[in-house]
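A single protein chain has been removed from this complex, and every other one stays in its place.
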Amino acid sequence: MAGLEDLYREIIIDHYRSPRNRGELDTPPATRTEGFNPLCGDEIVVYLQLGEGTGDERVIEDIRIGGQGCSISQSSASMMSMSVKGKTIAEARDIMRSFKAMMSIHESSLDDSVEEPEIEVDEMKLGELEAMRGVVKFPVRIKCATLSWNTLDQGISEALA
Amino acid sequence: MAGLEDLYREIIIDHYRSPRNRGELDTPPATRTEGFNPLCGDEIVVYLQLGEGTGDERVIEDIRIGGQGCSISQSSASMMSMSVKGKTIAEARDIMRSFKAMMSIHESSLDDSVEEPEIEVDEMKLGELEAMRGVVKFPVRIKCATLSWNTLDQGISEALA
Amino acid sequence: MNTGTDTPGTLADPIDSTRIKADFPLLSTTRAGTGHDRLITYLDSAATAQKPQAVIDALTNYYETTNANVARGVYELAEASTNAMEAARRKVAKFINAPAANEVIFTKNATESLNLVARSWGGTNLGPGDAVVLTQLEHHANIVPWQILQAEKGFEIRWIPVDANGHLDLTDLDRFLDGAKVVGLSAMSNVLGTLTPMRRIADAAHAAGAVVTVDACQYVPHLPTDVVEMGADFVSFSAHKMCGPTGVGVMWGKAELLDAMPPFLGGGGMIENVTQEGFKPAELPHKFEAGTPPIAEAVGLGVAVDYLSALGMDAVREHEVRLTSYTLRTLADRFGDKLTIHGPSEPAERGGVFSLELADVHPHDLSQVLDEHGVCVRAGHHCAKPLMKVLGVGATARASVYIYNDESDVDALADSLEAAASFFSF
Partner (left out) sequence: MNTGTDTPGTLADPIDSTRIKADFPLLSTTRAGTGHDRLITYLDSAATAQKPQAVIDALTNYYETTNANVARGVYELAEASTNAMEAARRKVAKFINAPAANEVIFTKNATESLNLVARSWGGTNLGPGDAVVLTQLEHHANIVPWQILQAEKGFEIRWIPVDANGHLDLTDLDRFLDGAKVVGLSAMSNVLGTLTPMRRIADAAHAAGAVVTVDACQYVPHLPTDVVEMGADFVSFSAHKMCGPTGVGVMWGKAELLDAMPPFLGGGGMIENVTQEGFKPAELPHKFEAGTPPIAEAVGLGVAVDYLSALGMDAVREHEVRLTSYTLRTLADRFGDKLTIHGPSEPAERGGVFSLELADVHPHDLSQVLDEHGVCVRAGHHCAKPLMKVLGVGATARASVYIYNDESDVDALADSLEAAASFFSF
């Protein structure tokens, strides 16, 4: 059985206690996107301010996080905000893909009879986000970890629209 | 276990093969009432022609039976038509009560944990209908036996209305 | 899909029903004191199938080791319970070749599944001037939900007729489909055994702009199922007819349609957010699974799927084609014109469901006598009253076979039919 230390790495607790990029941005020009974890009530709000340009080449000039939830969802959102700030949409999507791959490979391997496509995890892109790897041993919490990323995904679509 | 002979008494088979009062009556002056056994598709049509008078004192001057179904539902309808023809509504209701009591006492005793009111069966009123007693050992068929009576009951209400 | 067979008789039956019967406690043990002091001949699998020990054990095991409410619990037991149910969902998805597991919705039975489609898709997309096309083969479960909706929305219902051999008469298909928005279609008739040309009808329906909702209650338990190949948009079936428990059914639907539909039942588990002002539905499959799902039942269905998959659905189909041939031959040989068997006469065109009429013995009386001989068949309208009317009967006696039936069961049926014929000739 996985121990609590696998889940609650120090860096996670640190982001939970001192969340980065917490706050709001003026909308417009920024966009505001809400995400819910319907199973537990965690809420994440992502504010996005993109730079000029076209499509995936636009840069995430600023990002702010609101909402409330458990240590995993809040620290994940905080880490996410750091990892994508200043990146282009394309780069942010790359990181997102790697992060979700890290989460979902393990999610599926817990069950029998699953055939989901194996996605390569690009560890280089993850950096500090690697600390979240322990979450996959607690499958119920995966949704906590991915909530902010799903909200970001939706936010990007809205910002580009 | 009850044997088939308990169910298929000769008199029942006789009524099935040679149904009495089979046919239709002109409506109006007669009434026409349909009954269905939703579980098996048996259908009974009861035509009623009441005499003059008021309420329960009116006489069932004529009755005809239509529809289709199994030997039990058809013979029961045939016997019923004989037993109520020429009787007042009040008398017919008495017979009906006795017949249903005969059916339902046994229906309930088949199950545990039942508390239904015990109704006295007035055997004097039943006459030939007594032959139906064997049906109660085959509870699924009770609904076949009571279908025509329930249709009569409804028909009387409609005729009096 | 292989709905036919490869020259039955030349190879051995791929299913050893004697061995299989031993897996089914109700069929392999006598029950003294219950009036059943002998083995019964169970020929009512079209109503509900018996359950193998593995499925019964799965329920016991679930309640003894894993029971907890799903999806909302952080603790390990709740997680195990959720995993067990989601594993069952993936098994079902694979069994019917669904493109994605979240397109598999657990309902309480096929009837709820069909109501869900009618209410949620139909309630949103139908209005006066529209048409819903059904067939005269349909079970009430694929009729009444549309009639309920019709009263509210005022569309027209059209009926594809059945011909004298129990097949759908598609002569006027194009005319029927003109202006149709929905086609409701049974994949196999529960009265006649008719296998319908689903793909042909589905393609025509789609060309006409209609969605296709398939009642596969009698199909999924008996034939290899591929919802994509079928061409269906929605496919509904019940666990209890395929060796699974009562209390759970399946509604498969194309994700793009399901995503666009409003939820059916409201409550816990199907929401993303609720305020006093309103709610936002959750993602698939949860959107359509309000309240505590039939958890143990879904797990049991998963094990039933394992059981059938181990036999192989091609083998199941071949076994039933053989047994159908044997049944049609035996009954014709022994009863000739005295016995009518409704429906297609070609085994490759039908399943093992036999609606019987024996001379002038009413089906109820017939099945009563059969029961006296330990032979269980169903008498009645089989929830297909419009079809009864087409057949010109009020009821039929229906015998139906499954994996655990073999020639000896058919022989017992024939023997008891003879006994009935002689009993009622007094």
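For clarity, chains are labelled A, B and C in written order, and residue numbers in each chain start from 1.
By definition in this document, a contact is a pair of C-beta atoms (placed from the backbone, for glycine too) under 8 Å apart; a residue touches a chain by one contact, two chains touch by 3 or more.
Everything quoted here is computed from the prediction, not taken from an experiment.
Taking every chain of the complex into account, the absent chain touches A, B, C. Of C:Asn165, C:Asn273 or C:Thr340, it is C:Asn273 that touches the chain left out of the display. Of the candidate positions C:Gly166, C:Gly193 or C:Pro293, contact with the unshown chain belongs to C:Pro293.
Those residues of subunit A that touch the chain absent from the view are 1, 3-4, 7-8, 13, 39-43, 68-72, 138, 141, 144. Of the residues in subunit B, those that touch the hidden partner chain are 1, 36, 38-40, 110-114, 139-141. On the side of subunit C, touch with the chain left out of the figure occurs at residues 25-26, 29, 31, 34-36, 40, 42, 44, 47-48, 50-51, 55-56, 59-60, 63-69, 72-78, 80, 107-112, 114-115, 118, 136, 139-141, 143-148, 157, 159, 238, 240, 245-249, 262-263, 265-271, 273-276, 278-279, 290-297, 364, 367-368, 370-371, 375-380, 382-383, 385-386, 389.
Basically, only the chains that are shown with their structure count from here on.
When the partners of subunit A are compared with those of subunit C, no chain appears in both lists. If you tally contacting C-beta pairs for each pair of chains, B-C comes out on top. Distance from the centre of subunit B peaks at A, each centre being the average of the chain's Cα atoms. Centroid to centroid, with C-alpha atoms defining each point, subunit A and subunit C lie 43 Å apart.
A straight line joining the Cα centres of subunit A and subunit B is 73 Å long. For subunit C, the set of residues touching two or more other chains is empty.
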